[in-house]
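Okay, handing you the structure first.
Moving on, here comes chain A:
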Amino acid sequence: MKRSPSTLIVAGLAAFSFVAAACGSDDAEPQSSDAAPADTDTLPTGSSADSGEGDAMSESITIYSGRNEELVQPILDRFEAETGIDVDVKYDDAANLALLIDEEASAGRVEADVFLSQSPGTMGFLDTNGRLAQLPETTLDLVDVNVRDADGRWIGITGRQRVLVYNTDLVDPADLPTSVFDLIDERWQGQIGVAGGNGSFQDFVTSMRATQGEDMTAEWLSDLAALDPVPYPKNSAIVAAVGRGEVEVGLVNHYYNFLALEEDPNQTSANHVFEGDDPGAVLLVTAAAIVDGSERTAEAALLIDFLLSDDSQRSFSDDEYEYPLASGVEPSGGLPALDFTDVGSIDFNELQGGLEATRELIADAGLES
Partner candidate 1 sequence: MVGSTVGNTRGALPPARRRVIRPSLASVALDSVTVDYPGAPSAVDNASLDIDAGSIVALLGPSGCGKTSLLRSIAGLERPVAGSVSIGGSVMSSASTWVKPERRSVGMVFQDGALFPHLTVNENIAFGLKATGDRTSRSERTARVEELLTLVDLDGLGDRLPDTLSGGQQQRVALARSLAPNPSVLLLDEPFSALDAGLRVQVRADVAKILREVGVTSIFVTHDQDEAFVLGDRVAVMRNGTIEQMASPDELYRSPTSRWVASFVGEANFVSGTPSDGGRQVATSLGSVSIDNADDIAGAGAVSVVIRPEQVEIAPGDDAEITAVEYYGHDVRYEVRLSDGSSISARTHPDRLLERGQRVDLALDTSTKATAFVTHADAP
Partner candidate 2 sequence: MTDPAAAFTAPARLGGSRAASRLQRAPSLLTPLALAIGAGFAFPAAFVVWRTIRLEASFSETIGEIPGPLWRTVQLAVLVSASTACLGTLLAWVTTRTDLPLRSMWRIVLVLPLVLPSFVGATAFIAGLAPGGVIHDGLDLIGIDAPRRFRGLGASWFVLTAFTYPYVMLPVSGRLANLRASHEESARMLGCTQRQAFLRVTLPELRPAILGGSLLVFLYTLSEFGAVQLLGYDTLTRVIFATRLSDRALSFASATVLLALAVAVVVAERRLRGRSTPDRRAAAAGTRRPTELGWRKVPATLTCATVAAIGIAVPVISLGVWARRGLAANRVSFGDLVDPAITTATVATITALVTVIVVLPVALATTRRPGLGPNVAAGFVVGGFAIPGLVIALSLAVLALNVSAFGFLYQTLPLLIIAYVVHFGSQTLTSAEQAVRAVPDAVREQSQLLEPNALRRAVRVDLPIMRPGLLAGGGLVMLATLKELPATLLLAPNDFSTLATEVWSGLEEGFYAAAGLASLTLIAVSGALTWLLVLRRMDSAA
C-alpha cells in the first residue's frame, strides 16, 4: 500500500514534542540524566544489587507488562530459555502499572526493570513524570527513528494500525469512506462503535491533534458525536459488537479482528483501512522502556533487544497479527503490506497538554463514555 510522504509529518512531530515535554515537566522527579545507560551508579535505591554491568548478568529481571499475557509470555519464556535470566512478570492494565511505577518511584523504590505498554499514552505519562531511563543507542538503532521516543526513553516493539472494522453482511464495501473525515456522514448515524475512554482511541486523537491541529480535531470529534456513535469500553468489545451486527462499523486497532476471526471464523466482520496519509490509518506503537533507577539495565536492554529480534518480531506478527517494527522484518502474510518507515508515530508525552488535553477534548465532545 502506497503511503504519501506527508505521514512523515507525524514522525517529525516526535522530535518536536519531546522538546515541549522537556520544557513542560516541572513537577517531575529529577530524571536520570541523558548519560549513557551504563551509568547506573547514581541510582537512588538501597536494595542490594547484582552488578548490572559487564558480563555478570543478574539472575532475574522484573517486567511490568501492560501487554497481554497470551501475547507476551511465550516470547518471554524463550528469553528465559536462551539467556538463563529469570523473568518475573506482573500483568495488569498498562495504565494501572504506570500508576504503580509512579508510586514506587515516589517512594524511592524500584520494583520493575522493564515496562511494556500497549499504548504510547502510558509511556508519555511515565516519561513526563521522569520515571523512564535512557535506552542504549544499540537498542534504539534496532528500529526506525520514526517509531521510538526522540529522546531515547522508549522504543516501539510492534505496530497496530487504526482501521474501520465493518460488518460484511450489513455494509457494502463500496460505501466505505476513504478517509476518517468522510466517516462523518448520515449514512453512519448511530452505527459507529467508539471506545472513547480507551487508550488506543485517545492515542489516535492525540496523533490527529498533532497532524491536523487542535481545531480540526475538535470539529471532527464533535461531528462524530453528532452522529450518535455507540460507546464501548474497548476495541475487542467493538469488534464483537460489529460481528454480531449491533453496530455496522467501529474505530479500532487492526489486529482485534484477526484475533476475533481466529476465535470464530464465521464472524462477519472485516477491516477497512483508510487511504494514504489519513489520520484514521495511523500506526500506534506498543512500546518498551527501562524504568528509571533499575539496577539491571543491561539485562533490561538485552530483553528489549530480544523483543526486537527477528524471531520475536516474527512471532508478534505471525501469532498476533501485529506489524513488526524492527528494521528488516517483514509482516506476516495475513497482514496487508505496510511500509512502516512511511508511517510515523508520535511522542505522546506532552503534546500541548498531552494526555489530559486529549481527554478533555474527547470529553468535551461527549465521546468519553
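Candidate entries met the following condition: all candidates are chains of the complex that A comes from, given by their letters.
Remarks
As a working rule, a residue touches a chain if its C-beta (ideal position, glycine included) is under 8 Å from a C-beta of that chain, and two chains touch if they have at least 3 such contacts; residues count from 1.
Computed from a predicted model, the values in this text were never measured in an experiment.
This complex places chain A in touch with one candidate out of 1 or 2, and it is 2. Of all the residues in chain A, the ones that touch candidate 2 in their complex are 62, 68-71, 88-93, 95-96, 98-100, 103-104, 106-107, 109, 111, 121-122, 125, 197, 230-234, 236-237, 239-240, 243-246, 256, 259-260, 263-264, 266, 354-356, 358-359, 368-369.
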